[in-house]
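The following block contains the structure, expressed as structure tokens.
Every protein chain of the complex appears in place save one, which is left out.
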Amino acid sequence: MKQNPIIKKLGLNRIILTGVLILMYVLFTAAIPNFSSMARIRSIMNYVYFLGFLSLGVTFVIATGGIDFSIGPVMFCCALVAGYCLNSYGVPMPLALLISILVGGLFGTFNGYLVSHWSVPPFIVSMASMNIAKGIGNIFTRSQTVSWPLSTDANGWFRNLIVYKGFPVGLFIFGVVAIICGMILYNTKAGRYILCLGSNREAVRLSGVNTKKYEMLAYVICGVLVGIAAIFFVGAYTTVQPGYGDQYNNEAIAGCVMGGTSMVGGLASIGGTVIGVFIISLLQSGILAFGMAKDVQLITTGIIVIIAVYADVMARRRKN
Amino acid sequence: MGEVILTMKDIDKSFPGVHALDHVSFEVCKGEVHALMGENGAGKSTLMKVLTGIYTKDSGTIIYEGKEVTFHNTREAQDAGVVIVHQELNMIGDLTVAQNIFIGREFMKGFRIDDKKMIAESRKLFDELHIDIDPQAKMNDLTVGKQQMCEIAKAISHQAKVIIFDEPSAALTEKEIEDLFAIIRDLRERQLGIVYISHRMDEIKVITDRVTVMRDGTYVGTLITKECTKEDIINMMVGRVIYEEPKTKSLVPPDAPVVLKVEHLNAGRMVQDVSFELHRGEILGFSGLMGAGRTETARALFGADPKQSGDIYVNGKKIEINSPEDAVKAGIGYLSEDRKRYGIVVQKSITQNSTLACLDRYVNGPFLNKKAEREITQKYIDELSTKTPGPDQLVVNLSGGNQQKVVIAKWLIQNCDILIFDEPTRGIDVGAKNEIYKLMARLAAEGKSIIMISSEMTEILRMSDRILVMCEGRKTGEIPIEEATQELIMDKATRNIQ
Partner (left out) sequence: MNRKKIRVFSDQRFIVLLVVIALTAVFMALSTGFRRYSTLLQLLDSGYYFLLMAVGVTFPLITGGVDLSIGTGMVCYALIAGTLVRNNNLPVAVAIILCLLMGAMTGFVNGVLIAVMNLPPFLATLCTCMITRGIGSMMNATPWPTGSQAGGWFHAIFKYVQGTGRRATQYPVGLILVVIVVLLMEFILNHTRFGRYTIAIGSNKEATVLSGISVKRYHVAVYVVCGIFAGLAAVAYAAATPTVQPGTGAGLELDAIGGVFVGGVAARGGYGSVLGTLAGVAVIMLLRVGLPFIGLQANWQQIITGLVLIGAVMIDIIKQRRAAIRQ
């Protein structure tokens, strides 16, 4: 059986996903009046940005065969801590953005260290981190909501990172970061080791590779991307409330697994993750546009993750 | 030997890509020990799995006690009296011995499991078999040999009429094997049908009545043990006479420098005070029975497992090895006995596997130099004559012998001077085996130093320049090849065992 070389190059999975994405968009446009309005597209994009960085981040972790479902609350923690520094301590904006990334990176390091050096099961680390992130967010802000500056405010220029005079800078940044992630994963030593150790950790370790270091690195990369996601989240939604963020875990994991990254590790697709993120964002936006509440979003993502992971389980079983 | 109790006729079974059993027939009589022999992958275990319902047969019939039967799972087979003692132990480590023996058919007192009765019954069972095991001990706390005894006790407790032993002696000491044979003879007296799968020719001669040989999923023939010789059986197994000339003389020049010196290596129960030297261009054979601590010594030396103490010198310089990373830096490469778990990343390409140990050399700035990677891989594919369409092929699609070559290529690309081959030909067919032997000899001639761990006596005698024998975690002998005989090695390998 010979495969069409173009299909092989692009990956059947990704072609189907793109088809699904387009079909969904067409259906939503047909079913919902004004779905293709500029405002609606902007709202979808806002979702894509922060979810995209989360999904890219968690792709690295899942590639090692691990999981991180503390990313949503950690993203909130980053936004809260950095925002609070900005508003209450008068930290300059560039530093605040850096703090956000730093907090994310620290959480990634913490998670990665426990998983790689202590072999604490990733789901336990995630549970613990999730609580710690919420706790820190609460304590730091004294349980108050934090609002980031509006575009008209003095420090509002950071919003240009998302849209500058109608030009979607955010999309551009997201694209560049996705390409960098792809480069890291497929074209660097670190990426090669991350993928290989996700597939067979012992074999990689016995080849003289410091697997702990590279496994930890995957979590650190994830943390940094979560810190970036926080910036785009506040850029779009301005206010952050302590104690929340759980729902984005599932959405990020959904985007990633749907894109063809295998839950057992060793197989990851950055391109697939990007398309997956678009699908999830479109869906969430569509659900709201249909006049349904947030609860439906939670339920649908839950079901999507189950289906996507089950498909992965079945695909592996067929291979063996 | 009584009447036939079990007959398997024309059993056929295919897996995707493999014709595992090709119309195989087999029978066992009451009061008979019937050996089932064949090389790895000959289909012995598959046949037994078809019998006990783990696999479903594609065609053929099984007649048991005069009736045609099909067991759908091990439970059904057990209930009918056909029980298998597995090669991989089938024990639940966190439960006690008694709980394990009666799992799935606990004695109940209403809702409650009657543990007391289970303990008493286990004790009775052990007494009957003259085994000394505490039924209340946790399975995890027993030695492998004792666990095996529990498996057998469990099988017998099923009122079995046919018991299948799947390589039962692989993990046992000499003394334990004696005990096992006593039990088997006893079972034979009781008119049970016994299937005995083993690789050990000596055991076959001692314990069995008939031998059936399989090869590549086909039935080759059945012999009466008393009337045949070892050579007859081997010839049937391999299909041709392989006449291996043992090495008579060490090929290492007497002035060859010491490249590796290990002193007083200690790592748990399995590695106790092991010291040895390895010379340039030498093949040092590590011989011993299963569980002698050879693999553990290699892993501790390589930094794969933690060691308690011991000094390691490479080219006269003392080095600290605390992880495989340190070992690889010092020029040591390790080829594991379990390739799929420890040697290769099966879902990745040959290229990715080949350069795994030395990716540092194939980078261009921050990026990988994939072209150079592919070139070096292709070079070693040619050099080792690995059979593959190309360097991008996934390793999972290669045969055992070719997978082994990929692992060898990995260490050669890394320029390792000291190679540890742990059971280098396990799971590899005869033709590829010879190729691996030639390759090892060539590497030694080129000045690489090799430690070869092997359980096959012929392999040890054919390849080694010097033989180190271990038993129960200790070095019990060092024999130059000129003086080595099977008997001498066996003597040393069982030295600690009374």
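Letters are used for the chains, namely A and B, taken in the order the chains are written, and counting of residues starts over at 1 for each.
Operating definition for what follows: a residue touches a chain if its C-beta (ideal position, glycine included) is under 8 Å from a C-beta of that chain, and two chains touch if they have at least 3 such contacts.
If you're wondering where the values come from, they're calculated on a predicted model, not measured in any experiment.
Undergrad: Which one, A:L23, A:I124, A:L150 or A:A315, makes contact with the chain that was left out?
TA: A:I124
Undergrad: Across the whole complex, list the residues on chain B that are touched by the chain not included here.
TA: 54, 73-76, 78, 86, 89-95, 99, 103-104, 106, 108, 111-113, 115, 268-269, 306, 308
Undergrad: Please give every residue of chain A in contact with the chain that is not shown.
TA: 67, 69, 114, 118-121, 123-132, 134-136, 138-139, 143, 246-247, 249-250, 253, 263, 293-299, 301-303, 305-306, 309-310, 313, 317
In the analysis below, only the chains that are shown with their structure count from here on.
Undergrad: Report, in whole Å, the distance between the mean C-alpha point of chain A and the mean C-alpha point of chain B.
TA: So the centre of chain A lies 45 Å away from the centre of chain B.
Undergrad: Within the complex, which stretch of chain B touches chain A?
TA: That would be residues 302, 304, 323-325, 327-329, 334, 336, 341-348, 352, 356-357, 359-360, 363, 366-368, 370, 410, 414 of chain B.
Undergrad: Across the complex, what residues on chain A touch chain B?
TA: 183, 187-189, 192-193, 195-196, 199-200, 202-210, 266-267
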